[in-house]
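Note that one protein chain of the assembly has been removed; the remaining protein chains are unaltered in position.
Read from first to last, the chains carry the letters A, B and C; within each, the first residue is number 1.
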Amino acid sequence: MADKVGVALLVGAGDAIGAAVARRFAEGGYKVCIARRDAAKSQKVCLFNAGSNVSKPLLETTEKLFFKAWELACYAGFLVGREAARYMLKRGHGTILFTGATASIRGSKGFAAFSSAKFGLRAVAQAMARELGPKNIHVVHLLIDAGVDSEAIHQRMKAATGIDAKEIPADSLTKTRSIADAYWFAHHQARDGWTHELDLRPSVEKW
Amino acid sequence: MADKVGVALLVGAGDAIGAAVARRFAEGGYKVCIARRDAAKSQKVCLFNAGSNVSKPLLETTEKLFFKAWELACYAGFLVGREAARYMLKRGHGTILFTGATASIRGSKGFAAFSSAKFGLRAVAQAMARELGPKNIHVVHLLIDAGVDSEAIHQRMKAATGIDAKEIPADSLTKTRSIADAYWFAHHQARDGWTHELDLRPSVEKW
Amino acid sequence: MADKVGVALLVGAGDAIGAAVARRFAEGGYKVCIARRDAAKSQKVCLFNAGSNVSKPLLETTEKLFFKAWELACYAGFLVGREAARYMLKRGHGTILFTGATASIRGSKGFAAFSSAKFGLRAVAQAMARELGPKNIHVVHLLIDAGVDSEAIHQRMKAATGIDAKEIPADSLTKTRSIADAYWFAHHQARDGWTHELDLRPSVEKW
Partner (left out) sequence: MADKVGVALLVGAGDAIGAAVARRFAEGGYKVCIARRDAAKSQKVCLFNAGSNVSKPLLETTEKLFFKAWELACYAGFLVGREAARYMLKRGHGTILFTGATASIRGSKGFAAFSSAKFGLRAVAQAMARELGPKNIHVVHLLIDAGVDSEAIHQRMKAATGIDAKEIPADSLTKTRSIADAYWFAHHQARDGWTHELDLRPSVEKW
């Protein structure tokens, strides 16, 4: 790589995982570009999660909710992945990292919409990994089987259970830095030994 | 059930699997209703497959193709499943059967669109099974890991390889009747022992 | 098959699943042979379960327990399967059915020994299915993700929770007849559409 500067493009980066990944790659000397929806207009969200991960009984799962979940958590991943691939194929190398969740491998009760989208994104990651791997583009799917230690989760917990962030047992939520470290690790693997899927959860998590 | 007549509603039933399932349930004394897109306007297709299962390199996978695959193989399944559930919840019982494929569990090279949709449908089936099972609605996902012995496959094979239907080794394609038998079996399982996923492939298949 | 009589050999058949499978195949006109360990000497057990499915903290999991679980739930399956295959290969057809459990796909806390054996048996079933399928021997792995409605379970429940068999909610345990029906179904599938794995659980089961 010599004197070349690496570039990290984060699409849909939010204040939690996205910000931590940005920091991690910036610390590592990368030029970091962040693309996100207008934080002023909508709430501050990660494009790939975007409130689409709510639980709803089947009969309350509207067409709109089902479509939105797919659009944000699956379709956007395909679009961005395809564009990234177009660019990387010309350069002859690159890493594309998708963020999965428990819902990527388990269709739980109440999660028809979100799971469907996350399962779909995982398929995109697999198909891309198999096609692009031999062309030196590394596609990774990270399974975050965890609550992420973020402002959003704190607020949701507070609202749902009354538990304050300070009372949450240490290490029971995954820190965004830990996720960013996994991204960093995956991106730096040698071409002869690539990880295509890795899970991530707190030591105390039931799974 | 006494003198009550069972009703089988087939949504998106085509000339292959759909027709065989219709025959199987009719033989078993069910009243069979078939819903499909206008066969005169479009080609004769199974709603849930609908040409969406084509292989395309990533860069040739258009937005339209990706959306269509999802709409036909995943979204339609959600819509129909939800409506069926609405009806069955009132009656207190029912069986909902989804047809999966190899692409439901494997994102192969070239199948970003179709796999993404089929993964998504599998998530819908799982979420519905977990929510509706305790309410006596049996949701099953059948994994057809096979070429189906149908006119459509014969034509595609002929076009791709020049091999005529008569030359295809016996038992190397799964007969629609075998699939229909699996549907019939799953539908008749006692409530204390339900299958939620079963695979189906020819004895000679590599898997 | 004409006037030929089918033969069902049940190895390690106990009073629950084994007896029900024997009845089902006898009703279907099969000659049924049962091989089991001496019921007078040891407790009445199914060879493939044999009390090996107990939960133990890791540090209490002795070498003997680990070995026994493997010997009964995995090694015996290999030995019997291999002998059955030897015989069936000469005749040119046959079905070999293995009984799996939740522990076949999930290494739960406390189940290092039993899960290890059951995972191992599943591998045997897969390897056999892939080798023997093209030779017309159908190998099936049934995943019984359920408590089985049997005297043994009733007693264990009584001992553990004080709940009497009569108080157990209907349909919350899988009846041996339902399992036997799945065996019967799998055995009668046409060669062009074989199931290699199917799960089975009560409608009310959490999974």
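In this text, a contact is a pair of C-beta atoms (placed from the backbone, for glycine too) under 8 Å apart; a residue touches a chain by one contact, two chains touch by 3 or more.
All values reported here derive from a predicted model rather than from experimental measurement.
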Touching the missing chain are A, C
Touching the absent chain in the whole complex: find that residue among C:80, C:97, C:117 or C:148.
C:117
Looking beyond the chains shown, say which of C:4, C:86, C:166 or C:206 touches the absent one.
C:86
Just one of A:24, A:106 or A:130 touches the chain that is missing; which is it?
A:130
Touching the hidden chain in the full complex, which residues of chain C are there? Just list them.
57-59, 61, 63, 66-67, 70, 74-75, 78-79, 81-82, 85-86, 89, 103, 106-113, 115-132
Hidden partner sits against chain A at residues 130, 133-134, 136, 138, 146, 149, 170-175, 177-179, 181-182, 185, 189-207
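Everything below uses one rule, namely that only the chains that are shown with their structure count from here on.
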Could you draw the chains as nodes, link the ones that touch, and say if you get a line, ring, star, complete or other?
line
Taking each chain's centre as the mean of its CA atoms, which one is farthest from the centre of chain C?
A
Please indicate the chain closest to the centre of the assembly, with centres calculated from CA atoms only.
B
Here the gap between chain A and chain C, centre to centre from mean Cα coordinates and rounded to Å, is 40
Gap in Å, rounded to a whole number, between the CA centres of chain B and chain A
31
Approximately how many whole Å separate the CA-defined centres of chain B and chain C?
29
Give the residues of chain B touching no fewer than two other chains, as numbers and ranges.
130
